[in-house]
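Let me begin by presenting the structure, written as structure tokens, before commenting on it.
Entry: chain A
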Amino acid sequence: MSASVRGRAWFERLTGTARPVGGLPPSVLAADTTVDGHAVRAVAVVPDRSARFARARNGEMGIDEGFGVAAAVNGTPAGSAILAIVDVPGQAFGIREEAVGLQRALAASTQAYIRARRGGHPVLTLVVGKAISGAFLAHGLQGGWIGALDDAEIEIHVMSEAAVARVTRMERDDLARVAREIPATARDIRTFATFGAVDRIFAVSDPDAPSDADVAEVTRAFAEVLRTPELARRNPIERLDAPGALHTRALARRVRDELQAQWDV
Partner candidate 1 sequence: MNLAWNTRRRRKQERLARISGLVRDGRFAASDAATVLQELIEPGDRVCLEGDNQKQADFLSRALATLDPARVHDLHLLISVIGRPEHIALFERGIASQVDFSYSGPQSLRLAQQVADGRVRIGAIHTYLELFARYFVDLTPDIALIAADEADAAGNLYTGPNTEETPTIAEATAFRDGIVIVQVNRIVDRCTRVDIPGDWVDLVVVADKPYEIEPLFTRDPELIDDVQVLMAMLVLRGIYERHRVRSLNHGIGFDTAAIELILPTYGERLGLRGEVCTHWVLNPHPTLIPAIESGWVRSVHCYGGELGMERYVAARPDIFFTGRDGSLRSNRAFCQAAGLYATDLFIGSTLQIDRDANSSTATLGRIAGFGGAPNLGSDPRGRRHSSVPWLEMTSSDEEVRRGRKIVVQLVETFQESGVPTFVERLDAVELGRSAGLPLAPVMIYGDDVTHVVTEEGVAYLYRARDIDERRAALAAIAGVTKIGLGADEGRTQALRSSGVVAFPEDLGVRRNEANRTLLAARSVRDLVEWSGGLYDPPKRFRSW
Partner candidate 2 sequence: MTAPLLLTESFAERGARERARALLDPQSFRELIGPFERIASPYLAAQGVVPQSDDGTVVARGTIAGVRACVVATDGRFLGGSIGEIGGAKIAGALELARRDAQRGAPTRLVLALDTGGIRLQEANLGILAVSEICDAIVALRELMPVIAVIAGRVGVYGGLSLSTALCSEIIVSEGARVGLNGPDVVETESGIEEMDSSDRPLIWGVTGGRLRFRQGFASELVSDDVPAIRAAVERAFQAPNELGPLVAQAFPDPRLERDDFLRAMEIEL
């Protein structure tokens, strides 16, 4: 796998000369910057060729990344918003990670985002690359406001296509056909957005090397959100009320309604 450059590129363009937050593993970037006068701590997970866990060198969420992102988020200064820049090809697929307990490391960052958001920090997410599975759950999907680039390289799913093929015993062609027929199995950002979790899709000129205009547009959008910070403090359940979700997630809504109706006798 060739390591993606996007996470770092967007992080650097969006944080500029801001001083990096120290004490984090090299694969976790964090810096305190400002957007339109609002304090923002940006956090990204990037490839680190010399990471001590061999299975977490291409930007995957591993042990150090999970606890590292958690530390970065937990250390957010009071009053500051958080920006998660997402380009994560997946969690680390390693036996050492499993033995140590990768679920706990990724729960650490998940919980950090949740508590930050529920504690009043606006949490924004910008998906600039892959957002796969446990890695996305642990870094990005707990954002109160989620934006994404409009780009074919962006992939959102729970498992690589090869692994899906193995587990479901379906051919790649069949998987592609199913993805067209059943949006729930698609891997592209536009389809994902129909479920109500994506608030904004940005058309950019070069996702790998964002232009000044690209950065300006994204920054403008952030500023808008931060002027109405409750937009970035929305809890995930509120996505069910997004206009798209009324239709695409009707079944989930119905289950909740039924549960509520039957909860007490």
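Regarding selection, all candidates are chains of the complex that A comes from, given by their letters.
A few notes on this one:
What we mean here is this: a residue touches a chain if its C-beta (ideal position, glycine included) is under 8 Å from a C-beta of that chain, and two chains touch if they have at least 3 such contacts; residues count from 1.
Computed from a predicted structure; not experimentally measured.
By the touch rule above, chain A in this complex touches candidate 2 out of 1 or 2.
Contact residues of chain A toward candidate 2 in the complex are 52-55, 63, 67, 70, 74, 90-91, 93-108, 110-112, 114-115, 118, 133-134, 136-138, 141-142, 156-160, 162-164, 166-168, 170, 178, 181-186, 191-192, 195, 197, 235-237, 239, 249, 251-256, 258-260, 262-263, 265.
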